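Every protein chain of the complex appears in place save one, which is left out.
Per-chain residue numbering starts at 1, and chain names A, B, C, D and E are given in the order in which the chains are listed.
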Amino acid sequence: MVKNEEWYFDQKGKRFDGRGQFEQRPINLKVGVIDRADGSAYVEWGQNKAVAAVYGPREMLPKHMANPNKATIRYFYRMAPFSVPDRKNPKPGRREIEISKVSGEALSRAAELEQFPNTAIDVFVTILDANAGTRITALLAASLALADAGIPMKDLVSGTSVGKAGGKLISDLSKHEEDAPDAVDLPIAMLPNSDEVVLMQMDGPLTEKEFNEILEVARKSCKEIKDMQVKVLKERFKDDFNGD
Amino acid sequence: MVKNEEWYFDQKGKRFDGRGQFEQRPINLKVGVIDRADGSAYVEWGQNKAVAAVYGPREMLPKHMANPNKATIRYFYRMAPFSVPDRKNPKPGRREIEISKVSGEALSRAAELEQFPNTAIDVFVTILDANAGTRITALLAASLALADAGIPMKDLVSGTSVGKAGGKLISDLSKHEEDAPDAVDLPIAMLPNSDEVVLMQMDGPLTEKEFNEILEVARKSCKEIKDMQVKVLKERFKDDFNGD
Amino acid sequence: MVKNEEWYFDQKGKRFDGRGQFEQRPINLKVGVIDRADGSAYVEWGQNKAVAAVYGPREMLPKHMANPNKATIRYFYRMAPFSVPDRKNPKPGRREIEISKVSGEALSRAAELEQFPNTAIDVFVTILDANAGTRITALLAASLALADAGIPMKDLVSGTSVGKAGGKLISDLSKHEEDAPDAVDLPIAMLPNSDEVVLMQMDGPLTEKEFNEILEVARKSCKEIKDMQVKVLKERFKDDFNGD
Amino acid sequence: MVIKMKEHFYEAEMVKQEIAENKRLSKRGFLDTRDISMELNTLLNADGSCIFTYGKTKIIAGVKILIDKPYPDNPDEGSISIGIELSPMSDPSFGTGPPDETSIELSRVVDRALRESKGIDWKKLCIKEGKFVWMVYVDMYIMNNDGNLFDACEYAALAAMKNARFPKIELTEDTCTIVKGEYENKVVEFTNDPLLFTFVKIDDKIILDPELVEEAASNARFSIAITNDKKMVAIQKGAEGSFKIDEIKDIVSIALKNYDVVHKKLMNAMKKK
Amino acid sequence: MVIKMKEHFYEAEMVKQEIAENKRLSKRGFLDTRDISMELNTLLNADGSCIFTYGKTKIIAGVKILIDKPYPDNPDEGSISIGIELSPMSDPSFGTGPPDETSIELSRVVDRALRESKGIDWKKLCIKEGKFVWMVYVDMYIMNNDGNLFDACEYAALAAMKNARFPKIELTEDTCTIVKGEYENKVVEFTNDPLLFTFVKIDDKIILDPELVEEAASNARFSIAITNDKKMVAIQKGAEGSFKIDEIKDIVSIALKNYDVVHKKLMNAMKKK
Partner (left out) sequence: MVIKMKEHFYEAEMVKQEIAENKRLSKRGFLDTRDISMELNTLLNADGSCIFTYGKTKIIAGVKILIDKPYPDNPDEGSISIGIELSPMSDPSFGTGPPDETSIELSRVVDRALRESKGIDWKKLCIKEGKFVWMVYVDMYIMNNDGNLFDACEYAALAAMKNARFPKIELTEDTCTIVKGEYENKVVEFTNDPLLFTFVKIDDKIILDPELVEEAASNARFSIAITNDKKMVAIQKGAEGSFKIDEIKDIVSIALKNYDVVHKKLMNAMKKK
């Protein structure tokens, strides 16, 4: 890694890692990676690596937390101590708790929770390697694991990050770009079918014009990523799909 | 604030802040300050500021903590991080836990808890600004909030602090006096009607004679303060009182 | 205490503290030392001092932890802050938790737990003074306390430590020997009647030959110590034994 | 915060009916914000304080400005810390115990709105490079929760910080100590006054600055922080509902339009006291 | 400590009947204290220890004297720390887990009785001003609880400290380390021997030094610490009952009268061993 190289675009408009302005890092999806889980998935997004497991619907304990109208998704986003340049304390921090909350809410919109009142659906995601964009990497894995577990879903949750670095709008910031002085990071998750945004966070200054422009980029990316998710699930359930 | 001024009485016998030997700081009582609480109160005592809220009687959770013979008062005395010269760690410390215990016991004597078996009455008091005497400031607020919540009470809990500084017995020590080398602080709470002491703590040396003398000062102060409490409750329930 | 004296055997083959190669430190057993416990015992083993108390069989709380087929032994091995050369943090550490687990498992083998389904048998052991060998000192005390509580047992749990220091196999390492560069510590607990090993741990290198040799020493010691345990229990229940 | 409370079920139904008829129970327009008032620096042990009311929502914010060691990465920068306690005092649905995910989200969103604005110059919080920097702690208590804690806390924190005084210090080569009870003639400078705007969605309608019953009736939340140069500096979408892309664009545009109105309200309330 | 235990309900009723007839189950007078005995310094890893019995109540107190940094406010003063574990070993009503309010109150009252006496000169616990001071840790375990843990723990802590030896140290300009296993010929000096006296009220009678069943029958507790110059140095009223002002005056007067008797008991027990 070259340190302190504060440039973000070369003369040909290529980014630090050679990507084009709205080019995403390579994404690699895998479903069914943990035998004992009800559903599981593994996602690589550039250097980011996330494993997700789903257990449930199962009994909610303690019982007084159960919702009589629907299942409750409990989402645990955790970073392995070795997943970041400095060793992370294994105890979950406030950042992990916040990300778990908004990610669980995003998934809740997608799943048909009303079919399983009083139960819990536990979603565990561990980040093994991190380089900007882990919450979305995690959420893609979680969404695939949920589908793998056979939980009925209105739509898959798809997502990406967009933002800005070195004066230009870009897709899918790397850590290098996230550390730019003018960096804006805008993770977003959608249900592409219905054009619904189920997760959005943003750090750093954007004008309205920039925001509206980058939002359209994100919308398009989410659709593309969803196609990749569908493809991998189809392979997983090949027999079922063929059987139809 | 003038530092390290180690005097406690001037030539006219006035104290550092101009008060007479047994003169208390101004007290300001207000009832019904938190809309969503069952009862609430705000007390200023000199610089001390306490807000109290009462919730209950309500279901005791966890259930095995419930007392089948009466309601249980749970008292939470807490100091805001910004309420003291040094920032206080937001986590409750051992001092706060001890004060909560003896204050809750004091209130329990006053309230007709037998009328509400198996329930909890939760009393939350937060100190916003502190200058010696906060546990009694808190207890006055709690007692008013309990009355405001309509909990039947044998008597209002009233209280004050007495003690010694600069060689003389005094009422209502300020922080400056509490830091005197010979300081004695004696917080006391009473049910004035029945002359019952429900809270008493003391730090620092007193002779029996001094103790007996200062106790009578405290007894008188408690009665006076109770009159103030009654007055503010009467105003709060003006219509009810008039209606009788 | 003489510091840094790195010898383990003198010219006559005596150890640092004057003991012979397979000689144990003096052991002193006492049963029935805590009035309010269902059973209790006190064991001194050299400088080691352990007090054990047993409560139960009693209701298991929380209930969902109860085993419908048998009683559950919960073992709490704790070191007093003043029991070691440096002050120990009063909060139980990972070492104490591991020792509690394997010791509780050892006791579980001895006790007729099937007679008391759904209950808990709580075993509390506190080390007051420590000088190598506390887990076995604790387990002897716990075993006696269990018998004192009248819990039916297949056999008493007896135990000892064996190992190596200064190049030779030895019994019952002292702290001085435990700190030897080639130290091996092998705590072991048995049900001597049935020749069953219920606890064994080991740190440090041994050859198979050494291991087999020292194991026989341990087997013999366990039998001897069990005789001491039986003796003290007989005295405790003299009338019962005589009555037979 | 979308709070699910049984006691609000009936009221929430009423809210929905009114909203369906394009009305709010409070008679406010969908995009109107409530009145703001405050009492500044009434807490004497705090280095700054603000007792803040937004409609009937009431926040107490206290500031302590302490000396700290800088992070090795940023040896000449101080920082801020935002803590919000959802005291069980102010709302029966809040528990005792350590901060839960609800209060963590709230604290972090308020923190980001203030921090990402870059309106504080961290270097101005440096006392001595590599050795001593200022750490500005803002602790907040909810005294009454009538909805929209996000915006209320952010405004309260901003007002409290802008009026907080720096303690006087004694600085030597190796030590730096606060002179208790004495202050410098200097406050925390915030150059671009970031303001948070929180919207909720009730059925398919979007309203600004929800009250508690409106939150109970809603299923999605959107918060956006805007600075005085009309930049968006932080966003948080919350709760289990969703927004369409076009709804989000509308929200942003409304928030930008509302900035000046709310900023003026806030500045006026600040001047009064 | 007023412990509510079902198993003591019947006994508590008997206590009340006896008390009503001005008798105690133990045949003691209302204001008599129990016998004291102790074993000193039998725990070799402790810098001082006291296995203390007060009637059938039994406490193990261990002292560790460690090197610490002084507080900036008091650069030339050491301190003490009192920790009492209500071990579930000695009483089925005590739980495992971190100290609860009962053990916190107990520890803090014992701490105040010792600390507020000013019988220890904190400056004598200074090793090197601004750098190193002694911290005297007294940790106690209840080995048997037959009532009046307040007084028993306070006496045990006092006896243990008065007989604890200071470790030998090696001191350089910047370092201070304990030489393990070696001691100075110096103990913790307590000049005025504060003693705690705890009373409980059963119906309208007041008794000194309650046993466990008497505590179960009582509804109010009063503890007062007295020094050898007959000054009161600490008070704690506990439990849900109350005392009249005149009852409190009586209690104080009785405690003062009992000081010499109990002090002699304690000193005699200390000498024996």
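Methods note: a contact is a pair of C-beta atoms (placed from the backbone, for glycine too) under 8 Å apart; a residue touches a chain by one contact, two chains touch by 3 or more.
The structure presented is a predicted model; accordingly, all values stated were derived computationally and were not measured.
Enquirer: In the full assembly, spell out which visible chains the left-out chain is touching.
Expert: Answer for the hidden chain's contacts among shown chains: A, C.
Enquirer: Which one, C:Ser100, C:Thr137 or C:Gln229, makes contact with the chain that was left out?
Expert: For the chain that is not drawn, the touching residue is C:Ser100.
Enquirer: Of the residues A:Ile34, A:Ala66, A:Met153 or A:Val230, which one touches the chain left out of the display?
Expert: A:Ile34
Enquirer: What residue numbers in subunit C mark contact with the hidden partner chain?
Expert: Residues in contact with the chain left out: 94-95, 97-98, 100-102, 105, 108-109, 186, 191, 194-208, 211-212, 215-216, 219.
Enquirer: In the full complex, which residues of subunit A touch the absent chain?
Expert: Contact residues on subunit A toward the absent chain are 1, 3, 33-37, 47, 49, 51, 53, 55, 58, 76, 80-85, 87, 90-91, 122, 124, 126, 128-131.
One rule holds in what follows: only the chains that are shown with their structure count from here on.
Enquirer: Among the chains, which one keeps its Cα centre farthest from the Cα centre of subunit E?
Expert: The chain farthest from subunit E, judged by C-alpha centres, is A.
Enquirer: So, comparing C-alpha centroids, which chain is the farthest one from subunit C?
Expert: Of all the other chains, the one whose centre lies farthest from subunit C is D.
Enquirer: Counting only Cα atoms for the centres, state how far subunit C is from subunit E in Å.
Expert: That pair's centroid distance is 32 Å.
Enquirer: Centre to centre, by mean C-alpha position, how many angstrom separate subunit B and subunit C?
Expert: 52
Enquirer: On subunit D, where are the residues touching two or more other chains?
Expert: none
Enquirer: Mark out which residues of subunit B touch at least two other chains, giving numbers and ranges.
Expert: Touching at least two other chains: none.
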